[in-house]
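For reference, the structure I am asking about is given below.
Of the protein chains in this complex, all but one are displayed in their positions.
Residue numbering begins at 1 within each chain, and the chains themselves are lettered A and B in the order written.
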Amino acid sequence: MHRTGELFGQFETMEQQRESASFGMWVFLSTEVLFFGGMFMTYTLNRSTYPDVFGEASRSINLTLGAVNTVVLIASSLTMAMSVWASQVGKKQLLTIFLIATLILGSVFLGIKGIEYHEKFVEHHVPGLNFSFEPGASVATNAHAQLFFSLYFAMTGLHALHMIVGAGLLIWLIRQSMRGRFTPEYSTPVDLIGLYWHFVDIVWIFLFPLLYLIDRH
Amino acid sequence: MSSTPSTTPGNQLPREHYLNATYGIRSWLLTTDHKRIALLYLASVTFFFFIGGAFATMIRIHLLTPSGYLVTPETYNKLFTMHGVAMIFFFLIPSIPAVLGNFLIPLMIGAKDLAFPKINLLSWYIYLVGGSFVLYSFSTGGLDTGWTFYTPLSSVYSNSAVTPAVIGVFINGFSSILTGLNFIVTIHTMRAPGMTWFRLPLFVWAHYATSIIFILGTPVIAITLLLAGLERMFHLGFFNPVLGGDPILFQHLFWFYSHPAVYIMILPAMGVISEIIPTFARKPIFGYTFIAGSSIAIAVIGFFVWAHHMFLTGQSAYAALTFSLLSYLVAIPSAVKVFNWTSTLFKGSISYDTPMLYALGFIGLFLVGGLTGLFLACLGLDIHIHDTYFVVAHFHYIMVGGAVMGYVGGLHFWWPKITGRLYPEFLARIAAVTLFIGFNLTFFPQFILGYLGMPRRYHSYPPEFQVFNVMSTAGASILALGYLLPMIYLVWSMRYGQVAGRNPWPATGLEWQTDSPPLTENFDVTPEVTWEAYDFENRPDLGLDVKGAPTLAPAHGDD
Partner (left out) sequence: MPLYPEQASNFAPSVDALMVYITAVCLFFAVAITVAVIYFFFKYRRKSASEIGVPIHGDMRLEVTWLVVPALLALTMFAGGAVVYVDFRRSPMDTLDIYVIGKQWMWKAQQPTGLKEINELHVPVGRNVKLIMASEDVIHNFSVPDFRVKMDVMPGHYNTMWFRPTKPGRYHFFCSQYCGTNHALMGGWVTVMKVADYQAWLSGSSSADMNPVVAGEKLFAEKACNTCHLPDGKGRAPSLNGLYEGRVLLADGSTITADDAYIRESILAPAAKVVAGYQPVMPSFQGQLTEEQILALTAYIKSLQSQPVPASGAGVAPAGKK
């Protein structure tokens, strides 16, 4: 088994290995764009078909928690960027600290998300689990509201799944970092996972206004 | 006339090669050698080919009589659905890329392996997991939605095992994505010194284009099936009009991938043909740049034609006009390829070896399949032939007459490299001709059936359609023979075939500079490329008559 930092057999030079790894991550992220893109498309189409109900449903999700989460995630991107910097200048301790900070912030995000989901569960806004948006309203209104919440859970759920994967990757990264594996010459995993983390953050930057900020008076 | 190998076939295989380098089941199941992974895929796609083929056999037998006597309507509907799902997702899409692409791309560019060998192995395991879910669906109630999973039939009304099937196809998508990712990075970063973009074999260009589609298209089918699966499981309403959803949205999302998917299926086969024809005509391909460029053009334009599957859904006529025009546009690069391949034969030195027979068969059948696409792209005509057997005939001409011929032809062409042995030439030529004849007998009558109005996916049909159905089934029996023969003699040849030597044909690619079969690390020293692709003139190392042409540095790898 190859250990982190060594030249893998199929490559000729470290340069080639680094270039391949980085390019590979960019290609992977482009697939993620298309992956989330399908759902964004679905959401946008439904939003324009049912603007009123979608607006109403949007107003019922917790803006405060969503906003806090946005700040938390942006901050985590900052700490992630700082860890990349730290690895590049060889500050190994700072690297570990920033990675841990990123992990903590990511976990805070997931925790708040959990609270939000719980809120929705209590209010019977989870499709498939005794869903009832407005008991007095028409069947159509409830159906369209259920559409909003289906998309809400599908999109934020998929995003949260990516965050959980990211947290797992961070744990691995922290362990490697604590063993001093990353140097200015070799910090590829930090760079790549950093790219992934920023991408997941950007997805949230699009999710947040689309889901939380439409039709707020 | 058969070709005489330029290097006398060795009496024995090389002492050490990738097949005997390590032993035991673990060394195969945990391999990261792209060549072994290619063989793992060969076994699994062949398995799914049998499954899809078994369903096809039952379909054709059932359709011998108008009222259908073999199976119940429910079973028939499951047969054509499962035939489609097995063949498209688990045979056709992986076939050439995962078998031949995996095996050859590193060899062709002078690399030791792909950029991410472990991810390559992961791709295969993901394929197996996806396949298992689908097999589970097949064996517990089957699937009867059509491979197209149109809603609300699939998400609400069908009583078959839709959810596991959808999960299986979803998971399998990631196998494709990772393969595409691997290929793109490898082709960009791991070419040997001197192997510039325009010296690359056209097989590599074809796979580069295919990989673009893999990574940009597959995620969309993944999310689409995810949403459809969630809809079915939790009674959500994305695509169900009763709950405010839109079934047409499903079709848009579905076809956004599934149309480019057909280019995933044909581009690699075109790449194979582009390798075979120069080799067996012993001259450079005519119009290299145009063939390379047309592969990219097909991949790109192919993303903009998906709604030609939806001309009659009631959408805006303006949208239909746009997609019809673009669909004609995407046909042009394919036409360019056919003209260039034909021109390559002009003033060639042509041998009649089996791979060449497959390549020429491909041209003939792809011609019919591709040209009949022009009929379907024609809006006025599509009103009549949409969802009839005309469509069935069209896509089988391309996918079977084109892609499968390309795959089998490629297997024959590179068989000596993969196994170190030659297949029996005489039997192979008979099989190729049998395949060609059987195929035409099976599917040409279906064009007529379609224009007469016989709809597709029909378990029974009006009696006036019987004659052509019987013709089609008769042809299918011959086609089956054409597939069985190679399976038998290829396996036979692995043990008893004549030892091939490095370059039996000979061909000009880097892969032919290695042993047959190659070492695990392909090249003991990284090659340096100084010659253009398909340059027979300046390759004295091939042992051919190069009448007074200036000789360049001899090909590396010869001892």
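FYI, a contact is a pair of C-beta atoms (placed from the backbone, for glycine too) under 8 Å apart; a residue touches a chain by one contact, two chains touch by 3 or more.
Nothing here was measured: the structure is a model prediction, and the numbers come from that model.
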Fill in the blank from the handout: Which of B:232, B:252, B:283 or B:502 touches the missing chain? It is B:283
Practice task
Based on the whole complex, identify which of B:29, B:242 or B:488 touches the chain you can't see.
Solution key: B:242
Fill in the blank from the handout: Filtering B:20, B:46 or B:349 for touch with the omitted chain leaves B:349
Exercise for the section: List the residues of subunit B that touch the chain left out of this view. Expected result: 1, 3-4, 6, 73-74, 77, 144, 146, 150, 152-153, 156-158, 241-242, 246-248, 281-284, 286-290, 311-314, 317, 320-321, 324-325, 328-329, 331-332, 335-336, 338-340, 342-343, 345-352, 360, 363-364, 367-368, 371-372, 374-375, 377-384, 386-388, 448, 451-453, 455-462, 467, 535-537, 543-546
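As a working rule, only the chains that are shown with their structure count from here on.
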Completion exercise
CA centroids of subunit A and subunit B: separation to the nearest Å works out as 36
Problem - Residues of subunit A that touch subunit B when the two form their complex - result: 9-12, 16, 19-20, 23-24, 27-28, 30-32, 34-39, 41-42, 45-46, 49-50, 127-128, 140, 143-144, 146-147, 150-151, 154
Completion exercise
Per the touch rule, the subunit B residues reaching subunit A in their complex are 106, 111-117, 177, 181-182, 184-186, 188-190, 215-220, 222-224, 226-227, 230, 233-238, 242-246, 249, 253, 256, 521, 526
